[in-house]
Every structure is written in C-alpha cells, then in structure tokens.
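One protein chain omitted, others in place.
The first chain written gets the first letter, and so on, giving A and B; residue counts start at 1 in each chain.
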Amino acid sequence: MLLHQDRLFPSEPVVRSIARSLYASVCDLPIISPHGHTQAAWFAQNEFFPNPAMLFVQPDHYVYRMLYSQGVSMEALEIGQMPMENPRAVWRIFAAHYHLFRGTPTRMWLDFAFQELFGFEERLSERNADFYYDRIAELLATEGFRPRALYERFGIEVLATTDSPLDSLEDHAAIRNSGWSGRILPTFRPDAVVDPEFDGFAERIRMLGETTKEDTSSWKGYLNALRKSRAHFRSLGCTATDHGHPTVQTADLAESEAAGLFASVISGKANSAQQELFRAQMLTEMAKMSLEDGLVMQIHPGSVRNHNRLIFERFGRDTGADIPRPTNYVDALRPLLDRVGNEPGLTIILFTLDESTYSRELAPLAGHYPSLRLGPPWWFHDSPEGMMRFREQVTETAGFYNTVGFNDDTRAFLSIPARHDVARRVDCSFLARLVADHRLDEDEAFDLARELTCGLVKKAYRL
Amino acid sequence: MLLHQDRLFPSEPVVRSIARSLYASVCDLPIISPHGHTQAAWFAQNEFFPNPAMLFVQPDHYVYRMLYSQGVSMEALEIGQMPMENPRAVWRIFAAHYHLFRGTPTRMWLDFAFQELFGFEERLSERNADFYYDRIAELLATEGFRPRALYERFGIEVLATTDSPLDSLEDHAAIRNSGWSGRILPTFRPDAVVDPEFDGFAERIRMLGETTKEDTSSWKGYLNALRKSRAHFRSLGCTATDHGHPTVQTADLAESEAAGLFASVISGKANSAQQELFRAQMLTEMAKMSLEDGLVMQIHPGSVRNHNRLIFERFGRDTGADIPRPTNYVDALRPLLDRVGNEPGLTIILFTLDESTYSRELAPLAGHYPSLRLGPPWWFHDSPEGMMRFREQVTETAGFYNTVGFNDDTRAFLSIPARHDVARRVDCSFLARLVADHRLDEDEAFDLARELTCGLVKKAYRL
Partner (left out) sequence: MLLHQDRLFPSEPVVRSIARSLYASVCDLPIISPHGHTQAAWFAQNEFFPNPAMLFVQPDHYVYRMLYSQGVSMEALEIGQMPMENPRAVWRIFAAHYHLFRGTPTRMWLDFAFQELFGFEERLSERNADFYYDRIAELLATEGFRPRALYERFGIEVLATTDSPLDSLEDHAAIRNSGWSGRILPTFRPDAVVDPEFDGFAERIRMLGETTKEDTSSWKGYLNALRKSRAHFRSLGCTATDHGHPTVQTADLAESEAAGLFASVISGKANSAQQELFRAQMLTEMAKMSLEDGLVMQIHPGSVRNHNRLIFERFGRDTGADIPRPTNYVDALRPLLDRVGNEPGLTIILFTLDESTYSRELAPLAGHYPSLRLGPPWWFHDSPEGMMRFREQVTETAGFYNTVGFNDDTRAFLSIPARHDVARRVDCSFLARLVADHRLDEDEAFDLARELTCGLVKKAYRL
C-alpha cells in the first residue's frame, strides 16, 4: 500500500492511540473548503479531465517547480502549452523524478490520489510510469471521474472558488441553475482592480465601470462599482473576499486625500510608494465595506510574485516562482485596526508566509482584537511540519478559537481530500500530545477535533 | 482532578521517568521571584483579597484579552471599574467562556490555583460558576488567604516588585519595619523618568528633582537624581533595575551632546528620533551606574505598547493590547557593549518578545560577552512550548550558565506557584530528553535542575 492507516500520527504508543481515536471521530465529516483555486467551469460544464499529465503535472506549480529546481526544463514539461503535445512523455519525466518529492507534502497528496482514486499499490517510478498513465487515463474517461461525481465522492459540503470582479460569474450562475445540489461559491478577489501594479490597471477599472454602470473615473464611482460588484457576488452565495497584497500595509486617509491618490494611480503617474499607499488604503476600504455587507475578509500578504524574471517573461504568472518576504503586521495593520479593529461584527482572516510572525505578531494580535482571526498555514507551510509549527506557536497565545480550521487553497482538485486528511491527522496528533502530556482533557480534545474540522471554519466564513 | 501529577512531562516512558525524578528533586525548593508586578502594598497592609472576579479576572490582561478577542466587551467584564459593581456577573461570563483558554498557559495557571488553593476537582464551566464563586469568596475571607499567609504557604524565599523612582517605597519600608520575615524587594524601573514619550515627562523629572533634592533641569543634576534614587532603592534591598523600552537601541554620546539632548527632550521639543536617541543614551548611562553601584540591569524591549487606540483611550495602559515587534539586538546593543560589554562585574539580563532572535542574536551575544545573560521566555512566550523553544534554541550556543532561571513576571499573585511549577516541569523535561538521548549525563542533569531552579537566579540577581 502507498498509505499507512497510521500515517502522520507520532509513533509514541500513547500519543498514537489517542490520535487514532480523535481522527476516527472526524475522518468522515464533510469537507468544508472555504478558500481555493478550483474552477467553477469544471462544475458548470462537468467535462472529463483530459489526461494524467494535464491533471497532475501541468497545472500544479508545487510539482513542476521541484522538477525545474533539479534541472528539468519547463519546455520538457510542456508548461503553458495547450493542448499538450505529448502528455505521456511528460508523465514519464515526472515518474522518473518521483524521488525528488520524498519528504514533501506533494508526495503525500499524490500518493493519496493514486491509491484512493486510482487503486495503485506500488510507488510511482520510471519503471511503472506507463502502467500508471494508462490506468489513470482509462479511469478519467469514466462517469465517476467527472467533476461533479468527484465532488460528491469526496464528501464536499461547500467549495469556494476565487474570482475577479471582472468575471461575469456565469459559471457560478449556471451551476445554480442546473439543479445540481453541489454548493460552489465565488470569492471576491479584487486584486486586479485594486493593485495599480497590475498590467492594464486603468483599463480594468474602466471595464469595472462598464459592468457595474458606475463612473469609475471618480473615487466615489469606483467605490460604488466595487460595492455593486460585491453585491453581485453575494447574490451568488459569496461570503468572503480575498486580498493578495505584497505587504499587509494599511492606511486610513481622509476622503479628499484618497480621492487624489486614486486620480493619480488611474492616470498611471503614481510612483511605487503611491501605489503601495493606494493598496494600503484599499484594504481599509474593503474592511469598511465588509462591515456594511458582512463579507468576511481574507488577507494573503508577503509574496514576491514572479521572482524569476525569465520564467515570468516566458511562462507568465503563477508558475512556481513566487518567493516569500519578511512581513510586518504589527505596524502595517494599525491604521485599519484603529478604524475598524474593535468591531465584533467584522471578521478579518490573516495569513502569512513568514512563520516568524506566528508567535511574535499574529497570535498576540488575534488574541486581542475581536475582528481578527488566523488563517491556517499557507502554501509552503501547508504541510505536516508547517501545520504542527502553526499550532505549537499560535495556540498558547491565541487559543484554538481565534483560528479558522483548514483551507486547501488548491488548484489541484484531486488533492482536496488528501489535503484535508493531512490537516485532520496533524490536528489530531497535536491534540493527542496535549492530552498525553495532561495539558488538555480528553473530552475537550474530541470537542476541539470537531471544531477544527468543521465548526470554526463554518463560523468564521459564515457558511 | 484538574491537574495530573505527570502534566507537562513527555509521554515517552523513558523521558517521562527521568523527568519525574528530576522534578522530584526540585519541586520543593523555595520560590525565588526576582522580577514581577505584585504590589508591596499587599504585604504591607496584609488585607483580604476582595472577591473572585477582582482576583482572577479584572487585573489579569492574559485573561480578559482572550475574552475580548472573542467578542466579550470590556464593559461587561467591568475592566477598570473600582469597586466592581457585579463581580458575580463578571465571574459567570468568565466561567461560560472558560473553553477559550484550552491549550493556553492561563488555563494551566488557573487550574493550579483552583485545585491547590481552593480544592476544586471539576473543571470550571457555566454550570458550576456559582459553586466556584461561592467557595472562593468564602476562602478569601479566611486568615490563610491573606497575602502574607499565602507568601509563606507558597514557599517564597524572595519576591521583587517593580517600582518607579517617583514611588516613595513607603510600603517596602513598612514591610521591613513590621517585623515580618518575608523578603519583598523593590526593583528600580525608571521608564517614566527616562522615556520622553511618557505623558507629563518634564513634570515627572521636576518631581524627581524635588524628591532627591537635585536640580534636574541640568543633565548632571538629572543623573545625580537617578543615582540618589538608586541608592534609596538599594537601601531597601533592591538588587536590580528594569527597563521597558520600545527597542533595545543604545548610544554612547559625548557628554556635551548628551546634555544638549537632555535639554531638548525636557523642553518638549524633541522629535521622535531624538526621543529614541535619548532612551538609547539612558540605557548606557544606566549600565554605567550599574557598574558603580552593582545593580543588575534588566532590559525588556520590543513591545508596541497600547497598540489598540480605542482601548487605550477608554481603559488606559496595560490592558492586553501590547503587541511585539521585530527586535534587533546585534546592531542596537553595540554602543553600550563597546563601552561596558567586557566588564565581568556588570550583569545585563536581556529579554525578548521576538523568538527569531534566540538562536540568531541572543545566544551568540550571551555566549560571548561576559556582561550579558539571557532572561527566561517572556510574556507571550512564558508557556510550555515557549520555554521548550527557548531551551532548544539557546542552549547549544549559550549553554545553561548564561541563562538566569525563571521569572514569573506576574500581576496575579495566586499564579506564582503555578508558574514556577510549569517552569520546573518544562526544564526537567528538557533535561530528561537530553539524558534519554545520551547528550547529558544523569548526574549533570540533577545538578542543572537545581541550578535552573535556584542557583542561577540567585547568582544573576545577586540575591
């Protein structure tokens, strides 16, 4: 077998036994996926997934950045090539390099899908690459592997996508109108109309005005357009916004100042400090709108996007070359918190790529401000060791109840059950250690295991 | 029972067995408390503590910041209200939210007091809130619960308070004159007359001059006033100073430059960089005076005080809204160390709220400079995981002998035995692991357990 039933539980027998019991109590609970990057179109159109390489290699930057780091070229993997020319050749390269993933969460997610969905029992390798390819290809062409069937098989209760205000959301509307019972919700991610550094920013603002019938050449009209767009998202079930900024800097400018800044960024004449100030002001504007319309606000800061110039120029955004940078929360969030931080009706979920902030800034902030909650370990830290560090460094100051359960945050639909399974196992292992060390009573641990799996996420995301 | 006798010992049987033996050898040693925030008045007047809510909820910002973070209002908890209007109602709110403290050190400290002092065996909850309240209230009115009786019952050998140079220390004098054998010592904490950002700074300097009969309008008179004040503290048993600065920046200005800077901050015209420079210079001045008079110097840097403007305006300082900021030691301490860092007669104890500095800056500094020692994990990090990280990240570079044992640092008198108990258990667990992994001999571990409990703290604080 590729997966052991006790995987991720510490081997010390007392801890493992408690972890097993806790896990048994939550392993069959439904999957709540409040943040991720799957496509509504998959569920609207419900078409077969094309081939193994296009499913497992081409879209997954976790996979191909590791291959690239060891000398496999992006061209050989046909990254960005549509349709793929030789998916089997790509698959063989992947299989021949499968050892590179030893000790990584990617390996665990892949093995989970290989065993649980495709029935493999032998580790992927150069030798059995074709055997894998053929069986996966065969199954992908069957009814049970269409997106909606997998959604049901995975036990998903709700799944949020991530969408631009410029997206018509017609796929979301189509799902709603189709009579299918799956619950696919959009998430309002306005980066492209909020961050002046995006290519074609002014043009996008103009399009936003067209869609919403507002005069987005003025600050007031621009804010109204965003309000209307949020309302449109809410009408299709959206409960949250998401903001991927280089930093978490916020600002709280006087209205006239903000209007002047908007004019300047729209004109394309703003320098980079003004662009940063505009993003900062917009986080506060978004928080104020959240206070009005009830959308939960997520902030994902601290990534240097497109760090590799060559790869960005040849292959575009989101190709595995985003690298974290140190992130300051304590000073940067202050303007926003001064304005709305004490509102118990507001929920802001903070994420980080800088683990040094867990115990220094994030847990103290979330352990005080009623509006703040901590998102789960993100991206590079969405891993067994990363999750354990998060609990170890956050819990003593922020407790469990200022956290919000798990996000899978994935573009790889087939990895969703694996990712939630890892989170449940690690959380149960952490709780089991607290019980074994007599820091938590057993009944409390069972209660918390359910909260960490379903309760807190539903409450935080208002699902 | 609320507490298990093996709590905090790792469950692996070999490690646990060694940890038990080590703990058994130190659990009855007296409590040395060289730094904290209890009130000398309690011991001078020896009055009953008023009621359970005023004892456990109202003064403890660890407790109410967590309640506040989950939507309980400060008003409902009667924070800052004297006398309390409805302490029982406050207690009921606290009890109903007791689950929020799961996994936090606060929970462990509270359970310790509940069981060891008040004899409870059932976890506090909404259901038994009144039962708890009544029994605690009843016992608080008995002789055994007066401050001096508790001091003796706790096995405290020495307890330091934290005091302003503007404090007359009359409570300390009264204790000395009372014939009581308890050893309560003041600590010289001059922030209010050293940090120009304090409200009424100039007025305070004037008052300092009055008390000490020095002309504090001049730099020289100001320094003399501080010298006299330190001598007054020493006459009442003080062995240490304490400095709570936003950063650990130090400076070593020429005398004329320092005098000019003093004139500028006193006039109220200094900008914020000059204020920071003045604080920086004063750390070096304090170190130089310590070299003269033998007072041990403690530095507690890196907290952004009163981060929550609303809470600060309504409820004042020290209300749970201080948030750590990244702290640089390597560059900031250099001017002071260049001046006095090689003096073996000087002891400076460094604390941090930024755990990333443990292995990067603090252990290398303390592992080299004869004047430097590392204080125990502070504030948010005074917790089982925090203590373990401290030992794991500091010991290999600084050893054990450049650390100074435990500080409880508490305003909550009843938590003192619990806090020392946690520290002893965690230190013994760390030592036990080293023994079990054959990195330390067993006889050395027993020796170190005593050093970490009593020896190092007495030596470092000159007690």
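By our rule, contacts are C-beta pairs under 8 Å (C-beta built on N, C-alpha and C of every residue); 3 or more make two chains touch, one makes a residue touch a chain.
Source: prediction; values computed, not measured.
Trainee: Using the touch definition up top, pick the residue from A:Glu214, A:Asp354 or A:Glu396 that touches the left-out chain.
Mentor: Hidden-chain contact among the options goes to A:Asp354.
Trainee: Looking at the whole complex, which of B:Leu372, B:Met387 or B:Val404 touches the chain that is not displayed?
Mentor: Only one listed residue reaches the unshown chain, and that is B:Leu372.
Trainee: In the whole complex, not just what's shown, which of A:Thr187, A:Asn328, A:Thr347 or A:Ser383 touches the removed chain?
Mentor: A:Ser383
Trainee: Which one, B:Ser356, B:Ser415 or B:Thr453, makes contact with the chain that was left out?
Mentor: For the chain that is not drawn, the touching residue is B:Ser356.
Trainee: Could you pull out which residues of chain A are in touch with the chain that's been left out?
Mentor: Its contact residues with the unshown chain are 3-4, 6-12, 65-66, 68-71, 99-105, 108, 123, 304, 307-311, 320-326, 353-356, 380-381, 383-386.
Trainee: I need the residue numbers on chain B that touch the omitted chain, in ascending order.
Mentor: Counting over the whole complex, chain B touches the hidden chain at residues 12, 14-15, 326, 328, 330-331, 334, 337-338, 341-342, 344, 356, 359-361, 363-370, 372, 392-393, 395-402, 433-434, 436-441, 444, 447-448.
Assume only the chains that are shown with their structure count from here on.
Trainee: Compute the rotation angle for the C-alpha superposition of chain A onto chain B, expressed as a multiple of 5 degrees.
Mentor: When the C-alpha atoms are superposed, chain A turns by 120 degrees onto chain B.
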